[in-house]
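Everything below concerns the one structure shown next.
Other chains dropped; remaining ones untouched in position.
When the chains are written out, they are named A, B and C in that same order, and each has its own residue count from 1.
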Amino acid sequence: MSAADGIESAQGAADRPVLEARGIVKRFGHVEALRGADFAVHRGEVVALIGDNGAGKSTLIKVLSGAQPQDEGEILVNGRPERFGSPVDARRAGVETVYQDLSVADDLSVAANLYLGREIKRRGLPGLIGLLDKRAMRRGTAEALEQLGVRVPRVTTPIAMLSGGQRQSVAVARAVVWATSVVILDEPTAALGVVQTRRVLDVVDRARDAGMSVVLVSHNMPQVLEIADRVEVMRLGRRTARFRAAEVTTDDLVAAMTGALVTEPEEAALGGPLRRPVN
Amino acid sequence: GGVDVRDESGGGEGTTTDGPLELAVVPKAVGHEFWSTVQAGAECAAELAGDVTVEWDGVNAETDVEGQVNLIQNFVTQNVDGIVYAATDSAALAPATQNALDSGVPVAMIDSGTDPQPDEVPLYATDNRAGAAEAANLLADALGEGDHDVALIEFQPGSQTNTERVEGFTEGLSQHGNLNLVAQQPSLSDVNEARRVTEDILTANPDLAGIFAANEPSVLGAAQAVEAAGRTGEVVIIGWDAAPDEIAGLRDGQIAALVVQNPFRMGYFGVQNMVEHLREGTPMESADTGVTFVTPENIDSEEVKAVLEPSCDNPPVDQ
Amino acid sequence: MFPVSRSLRSDPPETTVTGMESPTGPRDRLRAWLREHLSYAVSEFTAATALVVLFIALSLASPHFLTADNLFNIGSQTAVIAIIAVAQTMIIITKGIDLSVGSVAALAGVVGAIVVRDLGFSVWEATVVAIGVGAAAGLVNGLLVASARLPPFIATLGMMSAGRGLVFIITGAVGVYSLPESFQLLGNGEIAGIPFAIVITAVVALAAGFLLSQSRFGQHVYAMGSNLEAARRAGIPVRRNLTAVYVLAGALVGLGGMVAASRVSSGQPNYGIGLELDVIAAAVIGGASLFGGQGRIAGTLIGAFLIALVRNGSVLLGINIHYQQVIVGLIIWAAVYFDQYRRRRLEARG
């Protein structure tokens, strides 16, 4: 299970992607954010999803994590079509997501946000009637933040009072703590400091080593090339190129994002300048 | 004030009070001509008796029954010398009256009593039911022979006075087979709303011949709607209460007759009897404050004038 | 206990930064702890200050104020508003609003009275029925908000109108009378010398406060009001929870309606007109935000009693009825301004 089976296996049938999107269409009013987008990530693989602003990356992520239903197309988990009616379905499949808008509850504390929807209850009777073990959650939160090198005033501080980077750290911590199969990170380090960014990349590495899959959206090309096994490029709501990270340069990626380089046959058929993928 | 206990006289606990008196006078609600006249009567009696303070306080809507219960309770706590009030609801206020009596605060009711009404609590009021039944008769008289469509503008469904008048009127109507009640709408004691529903009733019932409107705002709104529709005179209005514009409407021929109570007398009797009871131990006895049917014919009579323009220069004679 | 995924558990952190503030010594830490907890206490106190000030002022101004009777009176008089304000607070925290509380309380009250009068139910059975009626109305509100996604203002405005209509249809617009003495238990009865209505209010407030601040459900209520989409994405069953809040609130409104009916020993079809403003005001004066995510039961109780004190006080002091309303307005402004001002100072200056 390594980066090596990237491109091939996406076509082959033997090794099914953990999570796959096929022909996703998503419209908002008269804006077509996704126009038949494809995507796949395999077990133990870090795939970077890149593309220009407004290319549709975050929209695709929301579809993949059940936060927004697609209008057309299908999602497959381990090769089986699944209907993600809500984020609960995706979470049940072990998919955790850091959304670009963070999706934290401003009035709630750092600890409450980290455990949102997964609160620890007290043992015994108090737990049965739903009482929270706030202490345990505070402790757990402090630990998780420590691992990411994050400092917040207190774990009981409401999220509204945090700095931009602190907020993002909480969102990232929450996802990596709970994921069991796939972690989707939509620009997870955009607001992070140097140290915290490093930590997140370390976590991604360790997640891969543990056999998990990671989807990373990022505009930081050096970061993408450093951490990803494969890169999928979106443009105007479609996947237009796929690369193995080891075999590509920043310039290639930029070319693909601006439409100068296309590897996907459908795109080529539509008249785009067809060039073979690097390799 | 100095409270001095002289164990004599037959009233209540057999105590009388010397010196200044503080009386709570509570209407069903504030904000209508009717209750202001009650207040004027109460203050007149207090002034004539001397050394009596009237605490005038009430809830904002006649439907706020619980608010009135609380208010009476607060006056008992404040330990006023006596309470004179009009019950928004006969059953709901009965415990409040009893509680006042138990705390040694005598009570007199005006306009509307409670059920049950303790023996020692008098009632100075009009018979709403009878008055409304008579309104039906007046309407029948004004319309004469033949079949006629009539409408009823009530004010606040679910409030007790409203219920009594509606029931009285419909009972009265049942005596007149030629009158056909084709519409019944509430004004919520709001003139604009009264005008609106009346306008719509007139639209829906082009043959409407008569209207009974059951209180001040209802009458005013109904009269305006009829006037605006250009049907003054064609549609007979029997009203209730005697706000200045109602009287003016009567004179102008917009309104055929008004059922008029004697709110001044209610306030006056309530306070006067309470003061006598407190100072001299006289037991308080109920009295019908009377209802007058005012028409263009009798409006300038002395008797009606006394009701319409009450004044403290010429206070009503007790009983 | 803390289910950290393997990827996080691997090696220990390299640096010593923690989830706690500044790298300072134990004394500093103690000071920080004290400052934090004191400031909470002060903030609680702040919300109550207006109440306390008013309380002292009234004690001085009227000899009748500070008596057991009067205080019990105030307690009983405020019971219904307080119970329903607790319900309203839960809904406001979810970023909702319930305009139908007056109509639903009236509906529950008249139904409770009717089953006693006509079906011979005991007062306890009637109370259960009233709570059920309230819960049913809450369920409709909840489904309209959570499933049909109507704005809460619209959903509950419709219920306000429809509920009142139902009351009138059921009662024929005539109060429900001739109830047995026992019907007055909830409103006028006593337990060990304490008015039953006060006991009910205390139990309701404690239970609701506990639920909101200590339970998982409560946590989710705040989360939904703070960011509904985030709550949904966090896997919270928002539809179900939101509906549950309206049902629970409805049940409390039903209970409140029954206490109100019991207090006046009759079912009043016009009960509760305008009640929604009183209870929303109590919640907002107590610190709840109509924009969701914020609000506490303790604050709401303070708000409810503040309003009650103003009313009680102006009667005791014999203030002219017309001036009373002006004074109520001024006091509402002053109380909230004072509270806001101190909160802001607290937040801005530490």
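Quick notes
In the analysis below, contacts are C-beta pairs under 8 Å (C-beta built on N, C-alpha and C of every residue); 3 or more make two chains touch, one makes a residue touch a chain.
Treat the numbers as computed from the prediction; the structure is a model and nothing was measured.
The full set of protein chains in this structure file adds up to A x2, B x1, C x2.
The working rule: only the chains that are shown with their structure count from here on.
Taken together, the touching pairs link the chains end to end in a line with two free ends. Just count the C-beta contacts per chain pair and the biggest one is A-C.
With centres taken as mean C-alpha coordinates, the chain found closest to the middle of all protein C-alpha atoms is C.
Of all chains, A has its CA centroid at the greatest distance from the CA centroid of chain B.
Remark: chain A and chain C have CA centroids separated by 41 Å (rounded to whole angstrom). Taking the mean of the C-alpha atoms as each chain's centre, chain B and chain C sit 37 Å apart.
Between the CA-based centres of chain A and chain B the separation comes to 74 Å, rounded to the whole angstrom. By the touch criterion stated above, chain B contacts chain C in their complex at residues 22, 30, 55-58, 61, 63-66, 69-71, 73-75, 77-79, 89-95, 115, 156-160, 163.
Residues of chain C that touch chain A in their complex: 1-8, 10, 13, 15, 17-21, 36, 214-217, 219-220, 222-223, 225-227, 229-237, 292-294. Those residues of chain A lying in contact with chain C across their complex are 65, 67, 86-88, 91, 97, 99, 102-108, 110, 112, 116-121, 129-132, 136, 139-147, 149-155, 176-180, 195, 203, 206-207, 209-210, 212.
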